[in-house]
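For subunit A:
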Amino acid sequence: MLPVSFVQALQVLTVLVAAPGINGVVSRVQARLQGRRGTRLLQPYYDIGKWFRKEALAPVGASWVFLAAPLVAMTCYLTVPLLIPVLTTFPLPLAYLGDILGGGFILALASFVVAVAAAGTGSPYAQLGASRAKTFSAITEPVVLFVVFTVAIVTGTDLPYALARTVRASADQIVRPAHLLAAAALFLVILYETGRIPVETHTGSNEFGMIEEARPFEHSGPYLALLRWGSAMKQLILFVIFINVFVAPWGLASDASVLAVGLAILALVGKSALLGVGIAVIDDSFAKLRLFKITEFVAAAFMLAVLAVFTLYFGGG
Partner candidate 1 sequence: MGHLAQGIAEPPGSYAGLTTVLAVLMLVIEFGMLQATLLRAQVRLYAAQSVVISVLAVVVAATRHVPGLYGLAAFSVALKVVAVPLVMLRLLRRTNQEIAGSRALGVASMVLLAVAVAAFGFFASARFRLASPVLPATALAVAVAIVLVSFVLMIMRRDVVSQAVGFFVLENGVSLASLVVAASLPLILEVAFLFDLLVAVVVFGVLIRLHHLRSETLSTSQLTELRG
Partner candidate 2 sequence: MTVVLVLLALLPLVAAALSLVPGRAVAPAVSVGVGLACLGLALTLVPAAARGPVGIGFLRVDAISVVFLLGTAFLYAATAVYSVGYLRGEREREGWVRYSRWFWTGLDLFAWAMLCAPLMDGLALLWIAVEITTVVSALLVALDGTRRSAEAAWKYVLIASSGLGIALLATIVMYHAGASVLGASYDLSFPPLLSAGSALPHPAVELAFVLAVVGFGTKVGLFPVHTWLPDAHSEAPTPVSALLSGSLLAVSFYAVLRYYQVAVATLGGSFPRVVLLVFGMLSLLLAAVYLVEQRNLKRLLAYSSVEHMGILAIGVSFGAPLAFAGVLLHVLSHAAAKGNAFFGAGVLVRACGSKQIGRIRGGFDRLPWTAPLFLFTILALSAMPPFGLFRSEFQIVAGGLGSAHDAPAAAMVALVTLAFLGLSLATTRMLFLPGADSPGAAAAPRGEPSAWMVAPMLVGILALLVLGLHPPDALTDLLTRGAAELGGAR
């Protein structure tokens, strides 16, 4: 039996370590789909390592926020895995620090400081990215709220662990419309939040359509490394919420034994990689939306989330 606090730390570590790897998987699969050989799976780690060795520069006139933002964001991303069921079915001690809403707030805080830092640089690209990100999140935030409402109505609490337990409880929970609609809405939000097609091109050249990718434009060296790593972690955190809370909360450790936790880590990485493959396929089969069409995309997510609450409110959802 592992100490519970150790498992708790393992949750954070798993996310920290596995996050860039998921990016590697996605870009590898994507390259294969496009007929290229693609980079190594571990390439993101090398990139981060390289950035850590580079010198850091800050634009003239940038405030302290510019330098603090990567650290704050990273801290946020390290906090959230404490709250959600990354490895275990049972709530770990610190899980009660915050509910799903609290987790959302922490993620939003990270995104906020990065945006503020980008806005302070004076670089047009970074500012565009920051302002766009905030514009569209004006719609995605309510979507997340509605998803949370759905969860709350279904489970009676807004603890992510509780929902995962409810979903595991019976097949009825999975086919219920509210659950499917909320999961679909969440999936669209994840596509938006992680900067995937059809919202933006995740990797590639600089262009006007960038949102998520444009924000760390002025950062360099270790700061850039932290931001990139952070955004990889954010992606994995969202994946974990999607998988372990909504879609497939199986393969989690039901006790703190070494074997169970080890298997849970493997399962998590496997499931996330699978989801990554799915996202790569979507990335490959759709075209990027024009910027002003993105409102339609997030409006669709909003519609799904609202329908989820409606079906519940009406009963029979």
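Just so we're on the same page, contacts are C-beta pairs under 8 Å (C-beta built on N, C-alpha and C of every residue); 3 or more make two chains touch, one makes a residue touch a chain; residues count from 1.
With respect to how the candidates were assembled, all candidates are chains of the complex that A comes from, given by their letters.
Computed from a predicted structure; not experimentally measured.
Undergrad: Candidates 1 or 2: which touches subunit A in this complex?
TA: Here, the candidate touching subunit A is 1.
Undergrad: State the interface residues of subunit A toward candidate 1 in the complex, per the touch definition above.
TA: Those residues of subunit A that touch candidate 1 are 153-156, 170-173, 175-178, 180-181, 295-296, 299-300, 302-304, 306-307, 310-317.
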